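Complex shown without one protein chain; remaining protein chains in place.
When the chains are written out, they are named A and B in that same order, and each has its own residue count from 1.
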Amino acid sequence: MNEPAPSLINALSEAELAAIDAEIAHMPQRSGAAIDALKIVQEHRGWVSDASLAAIADHLHMSAAELDGIATFYNLIFRRPVGRKVILLCNSVSCWMLGSDCLTQQIRDRLQIDFGETSKDGEYTLLPVTCLGACDKAPVMLVGDDLHESVTEDRVRELFDQPGAPNG
Amino acid sequence: MDRPLTRNIHADRRPIDLRGYRDNGGYEGLRVGLGLSPADCLQRIKDSNLRGRGGAGFPTGLKWSFVPMGEDCSPGHKYLICNADEMEPGTFKDRLLLECDPHQLIEGMILAAYTIGADVAYIFIRSEYHIAAQRLREGIVDCEREGLLGDNIQGSGYSLHMHVHASAGRYICGEETALISSLEGKRANPRAKPPFPQVSGLWGRPTIVNNVETLSNIAHIIERGPQWFNDLGLTEDAGTKMYGVSGRVKNPGCWELPMGTPIRTVLEEYAGGMADGYELRGFLPGGGSTDFLTADHLDLAMDYDTIGKAGSRLGTGTLIVLDDATCPVGFVKNLMDFFAQESCGFCTPCRDGLPWSAQVLDDIENGQGKPEDLDTLERQVEFIGAIGNTHCALAPGAMEPLQSALKYFRADFEAHINQGCCPWKARQ
Partner (left out) sequence: MATIRIDQQEYTVRDGDNLLQTCLSLGLDLPYFCWHPAMGSIGACRQCAVLQYQNEEDQRGRLVMGCMTPVSDGAIFSLQGDKAQRFRKTIVESLMLNHPHDCPVCAEGGECHLQDMTVMTGHRDRSYRGRKNTHRNQYLGPLIHHEMNRCITCYRCTRYYRDYAGGTDLAAMAAHDHIYFGRHEDGVLESEFAGNLVEVCPTGVFTDRQLVHQYTRKWDLQSAPSVCTACAVGCNIVVGERYGKVKRVHNRFNAEVNGYFLCDRGRFGAGFVNLESRLEFPALRRPDGRYDALDHHRALEHALRAMEAEKVAAVGSPRASVEANHLLRLLVGNARFYPGWSRGEQGAAIRAMELLRDTEATVPDLAQIETADAVLILGEDVTNTSPRVALSLRQAVRNRARDMAGELRLLPWQDAAIRNLAQDTRNPLHIAAVSNTRLDDVAASHTCLAPPDIARLGAAVLEELLPGEGQHFGDPTVDALAQQIARDLRQAKRPLIIAGAGYGNTTIMEMAAELAAALCHGGCEAMLSLCQGEANSMGLALLTGTGGARVHRLEDMIVQGDIDTLLVLENDVERRCSRRGFKLLRKHVKTLITLDSLDTATTSLSDLVLPTASFAESEGTLVNHAGRAQRYFPAFPPANERRPAWFWLLALAHERGIEATSRLHQFDEITRHCAASIPALAGITEAAPRSQFRAHGLRVPRQTHRYSGRTAMRAALSVHEPKQPQDEETPLAFSMEGSQRDTPGALLPYFWSPGWNSNQSLHRYQKAVGEPLRGGTAGSRLLYRQGHATLERAAMPGAFEPRENQWYLVPRHAIFGSDELSALSPPLRELTHPAWLEITPAAAQALQVIDGDGLIIENERLRGYRLEVRINPSLVAGCAAYSAGHAGTFGLLPGEWVTLQKDPDWQRREPAVIASDRGGVA
């Protein structure tokens, strides 16, 4: 008697549904699109709330527990709200050698956030990321969609000291 | 020097589109390949001695030959997957190929899929490579429009549908069976072998997973023949290889060079040698899960067997250089933290053994180490380091830097323990 609650299905937007259904189309099982669906919804909403998770699970005919098991497995599915931009700071070995720790410290100080936290103004979330595949340009970080290579202290200052940014 | 893989790649890294690719002789391999039977294509790949560029170096033709063909294959899909999850610390070669020459990969994939009879292909790409993913998607659309992908490719009767799947981020997704789990929308737990993916992979169907660089070679081999490819290599191993260097060298970067190029050449000629004021202490020859080599090994050829005999692995062919200003314990600890964090959590030695090792390294690095800690580390190396003791190769890979560091830099570990602090930090 677990009828899908229609309000939850409706919770996904047309655009989200269309994108998810396009993925489902080339899967032998609906649940195969689980990761794509989580990413699609995250693209639209920034993160995957419990309600979004339930709605996706419903649409994929799977349980919330199972989908949460998948969502929480992956590094880049956010189950908590994140800032408008996510800073993915590479802390793998080449970047570490070339000073990623200092950059981390600097960003922490500037934005007053630790790894896993979001700045007060809701602008940035700082996360560590494994090797970004640009080790020849170490240290590197992704801010939103933009890859910043050979990041220096000056560059960090430039990026995060814009007007409006904390401590600016 | 023949540089087939990078012939379309420019210093400014501008991408090449379908038109440009074709103008430069692209999709010629496909034309040739579709004229051959799949069996003939397979023979060419076998004869070329191409070995997988994803890290393990498994002969590609041999791998493909395990895929059931024709009558031997139960009805249903077969899959080809390109592994573009590049997340191995210190590895940055596939990104170049993906971003700058997407069609080279697509063409290689069509031919690979044709050879094994796959009708669906996936490119499993890490999420951070969004530019590459975008270019691949565009490339696929362009190909579909021109009949290079889709139903009845170039009138050959062969059909292939290709999709790009962006990962949600986890190093273990690069392991081929974990990648398959992930493509099925599941947690990326690796799978026990046998059965090998070649017979039971994605959705339980025959599946081949190959690295970006491996697949980028295919069209060239089909077009120009196995002999040409064999001749490219300087040693036993065939073809060219994308080599890279990161760390404190003058000119870090990534280059296509003949397979078997000596380490010294890569390090000194291409990477320009150590940055001023730094000495070479050692290097990981092929990414974060390979054993250290030292200056004594500089004259070895960078090929699978030579590096293997020296006690390490060619891995991804991208060197990470350890200089004398960097604490080797800290270096290994950074990697151990990475591997512990990226363990999928399926098997005990990896899930609990790596954090345990990382914790011991942390103690040592912070001056809290005890002499018996080295025994603990040795025990971890012995037990976690052997392939087969863990469910997949992540954990053994994690042990490689540690085990060789204990060999080459043992004195540094002992200094930490004896002095009760990190000598490098103390020096600062």
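To be clear about the criterion, a contact is a pair of C-beta atoms (placed from the backbone, for glycine too) under 8 Å apart; a residue touches a chain by one contact, two chains touch by 3 or more.
Quick caveat, the model's predicted, so the values are computed rather than measured.
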Contact with the hidden chain, among B:134, B:156 or B:200, goes to B:200
Among B:386, B:411 or B:426, contact with the omitted chain is made only by B:386
Per the touch rule stated above, chain B touches the missing chain via residues 74, 170, 187, 191-192, 194-195, 199-200, 203-204, 340-349, 351-356, 359, 362-363, 372, 376, 379-380, 383, 386, 388-391
Contacts from chain A to the absent chain lie at residues 1, 3, 28-29, 50, 53, 62-69, 72-73
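Operating definition for what follows: only the chains that are shown with their structure count from here on.
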For the pair chain A and chain B, the C-alpha centroid-to-centroid distance in angstrom is 25
In the complex, chain A touches chain B at residues 26-29, 31-36, 38-39, 69-70, 73-77, 88, 91-94, 96-98, 129-138, 142, 145
The answer for chain B against chain A in the complex is residues 86-92, 94-95, 120, 126-130, 161, 163, 165-171, 182-188, 203, 244-248, 252-254, 288, 318, 320, 322-323, 326, 330-331, 334-335, 338, 341-342, 344
